[in-house]
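Just one protein chain is left out here, and the rest sit where they should.
Up next, chain A:
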Amino acid sequence: MAVLRNEQREHLKILREKSPEAVVDLCKLAIDYLNNGPNEKKYSAVAKKLNTSQDLVQPTIEALVCLLIDATKSSVSEADFENLKTSGFSLDQISILWQFVSSKRIFVENILRATSPREFRFRDLEWRLDGKIASRSLLYQANPIIIIKLHLDTEQVSEHRSVLGAKRDESKKKYETAKQFLLQTDPNNLVHIIDVLERALLESKTHRMRDMLKALHV
């Protein structure tokens, strides 16, 4: 990321020629683009204010968004970012651009993460304890059965949000991200499963795990 791509450099040319205030205006437009998409009316107004063509504003905004995504993907540091000097940006302009990039980094990181392959996550479970007392093949029996309904979702939601209630308020598309599974077990196997999962959880807290995370530089 230390060096801008030629196309990007060309589209960001307007920034180098304008005052820091103009750079702030263009960065605000780029943030608006992230939140609400392109807005030609706003481009036209800013073009007038900056005394430039609207055709130049839109590619500049898109190049700014590109810069933000590239910087986020490669986790550029402030020191790396100062290399923009070699592309003809002033220190003031670089400082404004760094503020723009660093303020929206988490937002972009979340979006990038959300575009990666989705897997079903554990959200909640409902359960019922049944006693099986007879069946066609065994008339006299008394066996406890635990019925479990697992709620899974590809969306990761805040723990403060009501899991089941939230679904009713969401759009149909979001609703389709959820999936339920009905299964059963018995008390003995339930104890075994809890035991296996507790040992799994302990593994994430070991020194070895911490060392591994360090070694992987994450």
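As a convention for this text, contacts are C-beta pairs under 8 Å (C-beta built on N, C-alpha and C of every residue); 3 or more make two chains touch, one makes a residue touch a chain; residues count from 1.
Throughout what follows, contacts and distances are computed from a predicted model.
The listed options are "Ubiquinol-cytochrome c reductase iron-sulfur subunit", "Trafficking protein particle complex subunit BET3", "U6 snRNA-associated Sm-like protein LSm1" or "COMM domain-containing protein 3", and the UniProt record of the chain not shown names that protein "COMM domain-containing protein 3".
In the complete assembly, the contact with the undisplayed chain comes from A:I194, out of A:L91, A:I133 or A:I194.
The chain omitted from view is touched by exactly one of A:S19, A:S53, A:S75 or A:S103, namely A:S75. The chain not shown here touches chain A at positions 72-75, 109, 112-113, 115-116, 119-122, 124-125, 127, 129, 135-141, 143-148, 150, 152, 159, 181-187, 189-194, 196-198, 200-201, 203-205, 209, 212-213, 216, 218.
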